[in-house]
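The other protein chains are all here in position, but one chain of the complex has been omitted.
Per-chain numbering from 1; labels A and B assigned in written order.
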Amino acid sequence: MFEFDLYRVLSFAFQFLDSFAVIVLATVGLAIIFGMMGVINLAHGEFILVGAYATTLAFHAGAPLVLAMVIGVAITTVYGVILERTIIHRFYGRLLDSMVVTFGISIVMIQLTRIAFGNSLPQISTPFSSIGFGPYSYSTYRVALAGVALLTLVSLYWLFTRTDFGVRARATMQDADTARSMGVDTDRMYTSTFAIGSALAGLTGALYAPARSMNPEMGSGFLVEAFVAVVVGGPSVLLGTPLAGGLLGAVNAGFTTLGGTFIGQVAMLVAAILAIRLMPNGITGLIETIRQKRRERA
Amino acid sequence: MSGRPTTSVVGRVRGRLEGPNTMGNTNGFWIAFAFAVLVFAAYPVLFGASAANRIAMFLVFALLGVSLCFIWGYCGILSFGQVAFFGVAGYTFGIVTINVTNYTGMTLGIVTAIGVSTLFAAVLAYFMFYGGVRDVYVTIMTLVVAIVLHTFMQQTAGSEWAIGDARLGGFNGMVGIGNLGIGVGDVGITFDGVAFYYAALATVVAVYLGLRVLVNSRFGYAMIATREDEDRTEMFGYDTTFIKFVTFTIGGAIAGLSGVLFVTWGNYIDPSQFAITAAAMPVIWASIGGRESIIGTIAAAIAIQTLEFQFHDQWALVIVGSTLVLVIVLLPNGIAPAVRDVLVEHRRPASPAPSEEVGD
Partner (left out) sequence: MSVSDPTIRTTPAVEETGETSSRILQTRGLRKQFGGLVATDDVDFAVEEGELRCLIGPNGAGKSTFLKLVTGRHEPTAGSIYYDGMDVTDLPTHERVDRGISMKFQVPSLYPELSVRDNVRIPLQRVATPGEFEARTRETLERFNLLEEIDTVAANLSHGQQQRLEIGMAMTLEPKLMLLDEPVAGLSIEETAEIADLLEALRAEEEVAFVVIEHDIDFVERIADRVTVLHQGAIFTEGTIEEVKADPAVRRIYLGEGA
């Protein structure tokens, strides 16, 4: 009986790491673009699709896995920049229009992928072995992705707080007009930030290429998590994403352990609805309010 | 032309239907409208029952598009969740008519289905608008609601998921749903085949005219004021939260009505009706047709669904998606306002500079 419980705890822990990795990796790219440009990129899932397909195709063409992943990220970045320059740059600050136009892009991309590559690609086999205990078994690779997710967050934190680029990017994010008057080339900042967001989507696709089945709809599997986490995280992207990933990951893992994948998914979505209702400005908005109240009392 | 007191009956009716909040207030428009309705009315005679049957489906989708156009175009609430109300009404109608298989069941089914979807929309609207959820967060919340329903209905295949004799059926869908009909016990009329077509056409025309009266009424002005500037409108003494609540609820009722028509058309519904792609279709129709134009949305829904049917191959979605992108880039307000500007150029000065659209 005791052993069974221990397995359950372990199972929850692994499930949590897996959910956390998926949510954070799916979200960061979308969140940075949303925070910076006020654009919700509904084609974000399809950017991930580009990364995953490019990685898989490069791998099957003979590239070693790591190189294939680098190729995947590079192709997604170039792809993102082209879309930004041709279409998306027209929609900065037009939140609802940006959702509609990127949705159109998403439909076209899914269907073109299907026409070009059929309904699936042969999947790259998952590296590393799996961890087995009691009745459970988890892929080492997927759990290791939680580490990659954390590393990504730390790198982004460094990029946006410790580098010259980051300072200019955050200035643009806060007040584009003022940043412009102080000599920041905001158009270039937007393109660069969009490139970073696309690269992160490409990275997510590359990392999950060996862990998920490759089909034209794989992007929407990430989109919902990403969407929900951006909203739950709130306006402060770098802090909000890990917090939302932690909260939603815990809810998802907890309910998956108790009642299976379906219950886990629904519980996470219901948690998201409650979170939006209780914290209309997301977790980081709530933190800001609490800080204010403390200060008022002091 | 509008707002002047008129004495004749026709003038008074037109006075209610017309106003700056709807497109088409000229004699030319009404002649074209009457002609279009006549063409639709003659369609089964000209092209036969099976072709008409297909168009009936497009009319049902047009009604779903109208439910979004009303709340998004007139009150600024972009919802990806209209399919949720559509689907809930469809399933509710199915549950009632499978359990009560006579005219009483059909009548009860219509009332219950629209009642449940309206209530569902009202609860969601109350939860959102009185909770301070705004703008894009409303959009995302409605999308999440649709996805939750989709995920939930997908796994109801087991026989334990049944209400009375009605099995929800999971991804296989619910089968054996009753026809559209009104009556008591064994006495009543059923609308199937060509009769269904006319019922759908009449519903679309009635909802269209009804909404025209509504958006040109005091409430319509209040909706538009809320869309344009919520804070300002509060300062004129309007309860904008309540206005959004009522608008969203009416939108849910119209979506529910179209859901009832949908299930009575094929006597079947499955969870793919709430999938993300389905959830986005109303947004596509309204964006392309013009979200501030009910008639534009209706026309776009029918045209796009016809196109998709004609190109019933893998390129259909590519064409629809590309059209959407092109329209949003070139005509951010959709096709109908552009057509109106070409036909009656002098009525409105050139649209304001793009910078003023940013707050959209």
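Here is the rule we go by: contacts are C-beta pairs under 8 Å (C-beta built on N, C-alpha and C of every residue); 3 or more make two chains touch, one makes a residue touch a chain.
None of these values were measured; they are calculated from a predicted model.
Visitor: Looking at B:160, B:231 or B:313, which residue reaches the missing chain?
Guide: B:231
Visitor: Which is it among B:126, B:221 or B:311 that touches the chain not included here?
Guide: Of all options in B:126, B:221 or B:311, contact with the hidden chain holds for B:221.
Visitor: Which parts of chain B are in contact with the chain that was left out?
Guide: With respect to the unshown chain, the touching residues of chain B are 3-5, 20, 218, 221-222, 224-225, 228-229, 231-240, 348-349, 352, 356.
By definition in this document, only the chains that are shown with their structure count from here on.
Visitor: In the complex, go through chain B and note every residue touching chain A.
Guide: Per the stated touch rule, the residues are 78, 127-128, 131-137, 139-141, 143-145, 147-148, 151-152, 155, 276-277, 280, 283-284, 287, 314-315, 317-318, 320-325, 328-329, 332, 357-358, 360.
Visitor: If you look only at chain A, which of its residues touch chain B in the complex?
Guide: Within the complex, chain A contacts chain B at residues 40, 87, 90, 93-97, 99-101, 103-108, 110-112, 114-115, 220, 223-224, 227-228, 231, 262, 265-266, 269-270, 272-273, 276-278, 280.
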